[in-house]
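Would you mind keeping the following structure in view while I ask a few things?
Every protein chain of the complex appears in place save one, which is left out.
Read from first to last, the chains carry the letters A, B and C; within each, the first residue is number 1.
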Amino acid sequence: MRRPAELLLDREGFLAWMIGLMVFLAALAIAAALAADGAAARWARSLAGTATVQVPADAANKLDALAAALRGVPGVRQARPIGLEETRALLEPWLGTELRDLPLPRLVDLELAPGADLAAIQKRAAEAVPGAVLDDHRGWADRLAGVATAIQAAAIVVVLLVAAAAALLIVFATRAGLEAQRSVVELLHLVGARDGWIARQVERQALLLALKGGTGGLFLAAAVIAATLWLSSGDRLRLLPQFEIAPAAWLSLVALPAAAGLVAMLTARIAVLRALRRLP
Amino acid sequence: MRRPAELLLDREGFLAWMIGLMVFLAALAIAAALAADGAAARWARSLAGTATVQVPADAANKLDALAAALRGVPGVRQARPIGLEETRALLEPWLGTELRDLPLPRLVDLELAPGADLAAIQKRAAEAVPGAVLDDHRGWADRLAGVATAIQAAAIVVVLLVAAAAALLIVFATRAGLEAQRSVVELLHLVGARDGWIARQVERQALLLALKGGTGGLFLAAAVIAATLWLSSGDRLRLLPQFEIAPAAWLSLVALPAAAGLVAMLTARIAVLRALRRLP
Amino acid sequence: MIRFDNVGMRYGDGPEVLHDVTFELESGGFAFLTGPSGAGKSTLLKLVYLAERPTRGLVHLLGHDIATTPRRRLPELRRRIGVVFQDFRLVDHLSAFDNVALPLRVAGAPETRIREEVTELLHWVGLGDHMDARPPALSGGQQQRIAIARAVIARPKLIVADEPTGNVDDKMAFRLMRLFEELNRHGTTVLVATHNDALVARFGHRRLRLEAGELMPERSARQSA
Partner (left out) sequence: MIRFDNVGMRYGDGPEVLHDVTFELESGGFAFLTGPSGAGKSTLLKLVYLAERPTRGLVHLLGHDIATTPRRRLPELRRRIGVVFQDFRLVDHLSAFDNVALPLRVAGAPETRIREEVTELLHWVGLGDHMDARPPALSGGQQQRIAIARAVIARPKLIVADEPTGNVDDKMAFRLMRLFEELNRHGTTVLVATHNDALVARFGHRRLRLEAGELMPERSARQSA
């Protein structure tokens, strides 16, 4: 059996639990922010890299040739002519199913490299098919990028608020734990322990406690997040919007117990040093 | 000066702060859920109550007559013929600006009462303009309703998780506060205080503390929420998506300190009664 | 008033610290409980002031067999017992006044009566100038006197004092013992555990002696001093 520490910050285990809960909440907030951020980014990116070339209905037979011609333009990664059925399907919400015989303009979908020369594309398209027009979705992309930015900003604000609240709570919980050991701190001081020695004791305890609690909270959060991802992925329930978290982003979650440990450690150190300074 | 209570759950004020922070987080979670829920509901509702009647391009001149005829059908609240320019604008993302001379199908926008008889509307439309087709947006509305339901479900799950974490944390914090007063509880027991008397003391303290801390947390959350609403409303920053919280929903936020008080109160009561039961 | 019949007591699953303790203290009696450190004096007193239940044997108190008295009746009994704890057990965040007032408040006495009686008693034990001080700002002897004042303030039928004079000088010790004697003359039963042989000798009361958990055959106090 290891001998118990002279200073016992968390006799009943409440502190570890509280820190665990805060790490749990912070992890959920960060995961949600990451998912929202990722969705917004994918959304904006999916629009930014695309454009469409429209061809009057009577030039439908030149669609494949146009696509082939456009593939040769620098900056065009892919050019895909859209078949008649697909065009109808796209327009169906607007035109209804009853107007199938309407002569429809035809489209070539482009996937562009960043910084592609739009003027060159337009020029080449018009050469291949007179009347062909490049639509780079500028208006939509700008609006959606705005929304994406807003979502990202909101995510950052939420994460900051939750992180601040969590840190503050860990500060309070740690100080409350230390308060219960104030008489032991004084005793150690009186038997000749140096301030640094006492501070290291509480500091190490606070760190270990926070790591213990924080790791528990993180595992709980990971379970919830994994369940959410599983539910939202594939065909399972089709209930939740598609979520996805980049593997690198998971790493930021792993840092949470460490961050909690740091906060608890610094709080304990500062609080105990301040209390000791008051003694002669 | 009021005389101090025999039992002092929160000598340093940490408990009140911790409860305040949890109410703050819970209030933010609920507000976010309410806003998301409200947005999803508005979205689904805006689709559910609308339909469109499409008219072939060559019947454009009968549009006003069709609208007038449809207004007479029971369940149709409003019928608005959509002008040529507006139709073009609607289709522009799909058709581009260069195809202005394309003959376009024309539309009458309908606003429907819940439970409107769609078959009757279709029949009347076909009578007025042969070839007119009713589109009740069923496919879109279903998909969007699915997303809205998903958002609502996610909001409920988030609120439940945060509320559970908050409640648990209040439990731990209250019990930690009580632990520090264990010797006083025992003393009161030994001088002949009844279990109920002691329980009422801690209970009242826990309630008052939680109300105090919770109200503070609520005000802080209200400030953050109000700032967010202000930023997202009107033309100010156009950064955030439009948020809105129903006045009635605000009331649920006001209940949070009371809920925190209830949790703290019950925790204190149960913990102290359990501790007392162990004594003879 | 107090009757122990073959009482045995162990803490948890530790060794037995009281063996077959049998004695009776009649109503209005006054007895000292002595014995070396660790003999079980405080343990015996804990049984008397209902902080512990005996592991075996019978404890009769104020006319009740404790084993058969329902738990909800015990608070009433406790209010008729005044206790001086060996470690004082003062409430650190309450003033001296409020500490002494505690048993009256628990019993629901009116504040006017509390103010009057507590003030008088605090003056009597020499703490009239320290009524608003919290225990951590008082000397050891001052704390002990508050503990004694709290034990007697509600005029209990039975006073149980555990080493009540370990932190005061002899003069104060005699003064405090005279307070107990005064109450005893008015009918209060008194049981005092103490190491202070001089005190035991000076107040010629009955003496119970514990050694290693066993009650010794009684001799008169004067003999044993």
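Following the convention adopted for this analysis, a residue touches a chain if its C-beta (ideal position, glycine included) is under 8 Å from a C-beta of that chain, and two chains touch if they have at least 3 such contacts.
This one's a predicted model, so the numbers in the text were calculated from it and none came from an experiment.
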Which of the visible chains would the unseen chain be in contact with across the whole complex? A, C
Of the listed residues C:63, C:140 or C:187, which contacts the missing chain in the full complex? C:140
Could you tell me which of C:48, C:83, C:100 or C:168 touches the chain that is not displayed? C:168
For chain C, which residues reach the chain that was dropped from this view? 11, 14, 34-38, 41-42, 86-87, 126, 137, 139-142, 144-145, 162-163, 166-173, 195, 197-198
Tell me which stretches of chain A touch the chain missing from the display. 3-4, 6, 8, 11, 183-184, 187-194, 197, 279-280
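One rule holds for everything that comes next: only the chains that are shown with their structure count from here on.
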Taking touching chains as linked, do they make an open path (line), a single closed cycle (ring), a hub with spokes (star), an all-linked set (complete), or other? line
Mind having a look at which chain is the central one, using mean CA positions? B
Give, as an integer number of Å, the spacing between the C-alpha centres of chain B and chain A. 22
Chain B and chain C: spacing of chain centres that average the CA atoms, whole Å: 62
The positions of chain B in contact with two or more other chains are 11
Each of the following residues of chain C touches two or more other chains, namely none
